[in-house]
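This is the structure I have questions about; it appears just below.
Left out: one protein chain. Kept in place: all the others.
Moving on, here comes subunit A:
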Amino acid sequence: MEFAELIKTPRADNVVLHRPFYPAVEGTLCLTGHHLIFSSRRQDNAEELWLLHSNIDSIEKRFVGSLGTIIIKCKDLRIIQLDIPGMEECLNIASSIEALSTLDSVTLMYPFFYRPMFEIVEDGWRSFLPDQEFELLSSVTDEWRLSCINKEFSVCPSYPPVVIVPKSIDDEALRKVAMFRHGSRFPVLSYYHKKNGMVMMRSSQPLTGTNGRRCKEDEKLINATLRPGKRGYIIDTRSLNVAQQARAKGGGFEQEAHYPQWRRIHKCIERFNILQESLIKLVEACNDQSHNMDRWLSKLEASNWLTHIKEILTAACLAAQCIDREGASVLVHGTEGTDSTLQVTSLAQIILDPRCRTICGFESLVVREWLQAGHPFQQRCAQSAYSNSKQKWEAPVFLLFLDCVWQILRQFPCSFEFNEQFLIMLFEHAYASQFGTFLGNNENERSKLKLSQKTMSLWSWVNRSEELSKFQNPLFEANSLVIWPSVAPQSLQLWEGVFLRWNRPSKFLDEAHEEMISIIKYNKELQAKVNALRRQLAEMETDDRMQENL
């Protein structure tokens, strides 16, 4: 298919662009295969807006006489309005945008066409390999092994080719365990807590069904992670009710009788469409300009977004608490183990592991616990808050995770190497990107699409010093402690950087940020100067002393 077929009117003049907090600008609108480009003709202040079609969540058209208006709502929550003279042009452009922003084929997406304009220092596709992770692990413990059982994605389609499992469990046993777990997602290592050797594992629900099936290998596998005489915790991210209902569909949960060394805790985290609806309501509330103070608070409340944040953080804190405070190992799962499970395991690591609070460590966490762990990004992020799709796959699971990270960052502003911008950037790229990183639903699909050969990795771009400097937190000071966030309602806030980003003037906050950077920069410069002078003085003094001795 040629993109040209979809573009009936490639260009329109005298288009007026409206955005909140900016004066309207007149200019030319161009459509290409992947972008909507608006350039103002003003000589003094030429301005260009490039918008990826894949970033467009929904489009509305309106007509007043022959003047057409297109309202474009983006996945990054921005809303822009374009006034296009001429009914036909307007209709053509609207239908082109509609078609181009809803291409079904992944291989037509921009990452397959994007040619980087920067020098690649390090190939991001090779930056975070499981072998490296395992090497780190082997330096502290020899109780685990790297299994290639899923090499051809033959055992579990949503797992990566290699996984870390207890050494004492052989591949044969793993195969049996896979049969006993939903989607074959058998328990694998998620995190090893160096401080006390406790671990966090994740999996999907066991397929106990109504007649209480059991699987000895499964029991053996997870028991292998326990120290003698110790007990562990299973955190089920569903309510007891939901878990019980799951038995009717062949799923279920670990029976007390078969897992006597484990204590099960149910922490309900909502799923799929409930989260998607929550996002839609929240963004609606943020965009609603008409209401008064009372309406705003009740709409914020009715969206339940912060309730979800609180639930997820609480479950993650509980997991971290079990590991660090109780000295117990933990297994986390929900139903499939691809959504709420990953929220819990990745947030727990941020709480426990200082490495995950660095830029590189956080990227590695996203790769391990989200991309390789098989969070279906393509399904979940197909649409954002302005969608009205009837499909049930979309859900802001990853955005909720980022929001939770932001909440912790806000409570510990000096303990993270990255800043809010970094999290926002990841949000944007998860929904629309020139990079291939978030394409596909799991490693299996990614390898079939040959993403690592055909597209550029987000990490190749981010991890260059030019880009990194934008994402560094000037206040960062390595903090080796476990950080325990508060989950009280008073401590949780709306993430304005994402949800009010386009609806509030940010000038004064940006200025404050700049001021912060310049205070710290000046301090560092002085340190360097003082150090240099001290060295110089020391040298001169030794010279003197030598002369004296002569």
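In this section, contacts are C-beta pairs under 8 Å (C-beta built on N, C-alpha and C of every residue); 3 or more make two chains touch, one makes a residue touch a chain; residues count from 1.
Here is the rule we use: contacts and distances are computed from a predicted model.
Undergrad: Among "DELLA protein", "Septin", "MTMR7 protein" or "Tctex-type light chain of dynein", go ahead and choose the protein name stored in UniProt for the chain not displayed.
TA: In UniProt, the chain that is not shown appears as "MTMR7 protein".
Undergrad: Return the single residue from A:M179, A:C360 or A:L494 that touches the missing chain.
TA: Residue touching the absent chain, from the options given: A:L494.
Undergrad: Check the options A:R247, A:K310 or A:H429 and report the residue that touches the missing chain.
TA: Hidden-chain contact among the options goes to A:K310.
Undergrad: Hey, which of A:F153, A:W393 or A:W484 is the one touching the hidden chain?
TA: Here the residue in touch with the unshown chain is A:W484.
Undergrad: May I ask you to list the residues on subunit A that touch the chain which is not drawn?
TA: Interface with the chain not displayed, on the subunit A side: 231, 239-240, 256, 263-268, 286, 289-298, 300-301, 304, 306-307, 309-310, 314, 317-318, 321, 325-326, 410-415, 475, 477-479, 481-494, 496, 500, 503-505, 508-509, 511-512, 515-516, 519-520, 522-524, 526-527, 529-531, 533-534, 536-537, 540-541, 544, 548.
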